Structures are given as structure tokens and as C-alpha cells.
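Excluded from the complex is one protein chain; the other protein chains are retained at their positions.
Think of it as A and B in the order they're written, each chain with its own count starting at 1.
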Amino acid sequence: MKWEFENGRPIYLQMITMLKESIANGTYPPGSRMPSVRDFAIEAGVNPNTVQKAFAELERDGLLHTERTNGRNVTEDQAVLHRLRSSLAEESIDEMLRRLKKLGMNTKEIEELVADRADKNDALEGRPAEGTGEESK
Amino acid sequence: MLGKLIKYDLKAGQRYFVPTYSVMLVLAAVIGISSRFDRNAAGNTNYIFVISTMLFGLLIMAAVILTIYLLVDRFYHNLLGNEGYLMFALPVNTATHILAKIITSLLWMLLGCAMVLLSGLIIAALAMTMDNWYEIMKMIPYIFSRYQFNGDAFMQVVQVLLVGCITVVMGVTRIYASIAAGHLWSGHRILGAALAFIGLTILEVIVATTFDPAGFNTSGVLPLCLYQLVWIVLYGIFTWYVLDRHLNLD
Partner (left out) sequence: MNMLECTKLTKQYGSLTALDEMDLTLESGKIVGLLGPNGSGKTTLIKIANRLLQPSSGELKIAGEVPNEHTKAIVSYLPDRTYLPEWMKIGELLEFYQDFFEDFDMARAQELLKDLAIPSDRPMKKMSKGTKDKVQLILTMSRRAKVYLLDEPIAGVDPAARDYILRTIIANYEPDALVLISTHLIADVESVLDEAVFLRQGKVILHESIDSIRERTGESVDAYFREVFAC
């Protein structure tokens, strides 16, 4: 199974983004063991050096740490994970705000629209409406 | 490495030689056995004997042609065809490759001779009745006394074998040199090789008659061998030079 990468950006950057998402949403649970660089490279169909770069970056960010036994584990530090989720959420929101502003909406309109859609979303998923809820995606 | 190369060359050949020589030996046995009946046949033609003898003759010709074909093919296809991409990727120098092919060709020739000899022995062994054997047993002391089986006779046999082998190697290296020459003419490699072979044969004849018009039989074995060795070395060096410096696969 080869991963799909888009064209303009270096692959290792895209891999970092994908890995951050996977860690944030629990695909790689806290404290779990990451596959080796080579295994990961084979699975994703990329150069092992690329994987190495991505892993190294994530280590610098504190999301992975190297065990004595030569493997990498996902951090269990909840503060770090919380920061990760927040920063990913912020990126999404900033992106959304940029796009909606381009369509000509102002902040108040956006807030109302967000609350409204959040309620509708909850209703679809069978949850009670929360009023001004957090971004759910 | 040399041994390994020879091993695989022999392997490539054995799938042709094993069936051919097996049939030959079986035929020899058939000839030997059926020849007994021939003696007793009263006016009836012994078909088995006649047919198997004919087939045997054909088989010997086939074996000769097969040997020559294989020695050419192993050189042309294995070194200069697609397989050359494998052979020349081996950590072996060019001279070793050429030497391996020469030795393999020589071994195949010797094998052929040995098989013919063996066939003869089989025929003889099976064709003779007890009376025949008895007579031969009586003859053996006579043969021993006639010919001194001392050093001289032994040396003669060795000399014959030596000249035979060197002559074979000279022919083989002439073929290889021709193929190498043909290799230089891209697009017309086989034609080039054929022309080179004809040319070299003519050259050999010219040189031989210029130096000793009467033929080398008068001069003795050693000068003949040396003369042939010179040709072998020249052919070998030329073949090496082409394969080492002007290889151009495809």
C-alpha cells in the first residue's frame, strides 16, 4: 500500500503532517511503539531517509522519543498531546477562517454559522446540541 | 573462480551430452550383442546389427557436430549475448573467462573420444564369445614381447595425446578469435566471425607452407607443439584484447 503524496511539497513535510494527525487522533496511541524506519518506508513506499527525517522532526517536537531498545515510542505526556491537538485544530480553523473571509464573510457571520452547523452536525450524529460548541472536525 | 566457471559450462553441456552418449553406449551394447547373431545367420540379414551400426555412425557424427556447436555457442551466447551481462558482472577477469571456455572445450573433446573408445570396448566385450576371449588371452604375452612397453612406447602415446590436445586447442582458439573479430563489426557479427575464420584458416595454411612446405612430420613432435602454441598464444591474446578492451554487448 503506497501512500499518496501531493506534488509541490517535500515528502518528509507531508509525512510529518500525516503522522501528527495520526498521533493526535489516536491511530498511534500514547506510549505505543512506532514501526521501524525501514518498515515504515516499505509500507509507505518512500525512501527510508525521508522517514528518518520525519521521525527526527517529531522527536524534536517531543511527540516521539527513542527507547534504549532502539525503537521509537509515542509520547505519553498528555500536555504535549494536548498542545498537538490544539495546534492542529488551530491550523484547521485558521485555514477555514481564511477561506470564509475570502468569500466575504465577517467574524460575526462566521461565528453564527459555525454554531449553527455544529448543532446540525450533533443532531445528525444523535448528540444533544451544545450551543456554541467547539469545532468538531 | 576458474573451476566454478568450468563447472557451469559443463553443466550447460551435460543436458545435451548425457542423452547423446547414453544412447551411443546403449547402441554399442546392441551392436555388440547383435553381432553375435550375425555370425550365425544363415543367409538372413541381421537387421538389428546393420541398423544399429548405421545409427552408431550417425551418432558419432552428431556428437562431433554437437561438440563443435556447443563450444561455439557457449562462447558466442554465454559471453557475447545477453548472458554476457551476467558473466562480465562476475568478479572474474577476462583472461579467466577465456581460459575456462578453452578448457571446457578440450574436456568435451576428450569426453567424445573417451565415449567412442568406451563404445568400442563395449562392442568388443559383448561381441566376443568365450573362444574369442581365449584367443586374445593367448595373444597378450605375444603382444608384450613384440612391443616393448617401456618408456618409449609410453612416451609415444603421451606425445600423440599431447599433439592431439594442442591441435584441438589451436582449432578452438582460432574459432574464439574469429568470434572476437566478428564482435568488432557491430551489426554483422556472425558474418564477421565467419569471414574471420576463413581468413585465419587461410593465413595458417600460408604460414605453415611457407615455413615448412614438407609438413612438420619430419621435424618431430616438439617443434610442432611449439609452433602450434605460438598460434594459440596469439589467438588467445587477440581474443583477450577484444573482450577486455572492446566489449560492446548488444
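Going forward, contacts are C-beta pairs under 8 Å (C-beta built on N, C-alpha and C of every residue); 3 or more make two chains touch, one makes a residue touch a chain.
Predicted model only: the values in this text are computed from it and were never measured.
Trainee: Can you say which of A:Gly8, A:Pro29, A:Gly104 or A:Gly126 touches the chain missing from this structure?
Mentor: Considering all chains, including the one not shown, the answer is A:Gly8.
Trainee: Which parts of chain B are in contact with the chain that was left out?
Mentor: On the chain B side, contact with the omitted chain comes from 1, 4, 7-8, 11-12, 15, 78, 82-86, 88-93, 245-249.
Trainee: Take the complete complex as the reference. Which residues in chain A touch the chain that isn't displayed?
Mentor: Per the touch rule, chain A residues meeting the hidden chain are 2, 5, 7-12, 38, 41-42, 44-50.
As a convention for this text, only the chains that are shown with their structure count from here on.
Trainee: Suppose each chain is reduced to the average of its Cα coordinates; what separation in Å results between chain A and chain B?
Mentor: So the centre of chain A lies 76 Å away from the centre of chain B.
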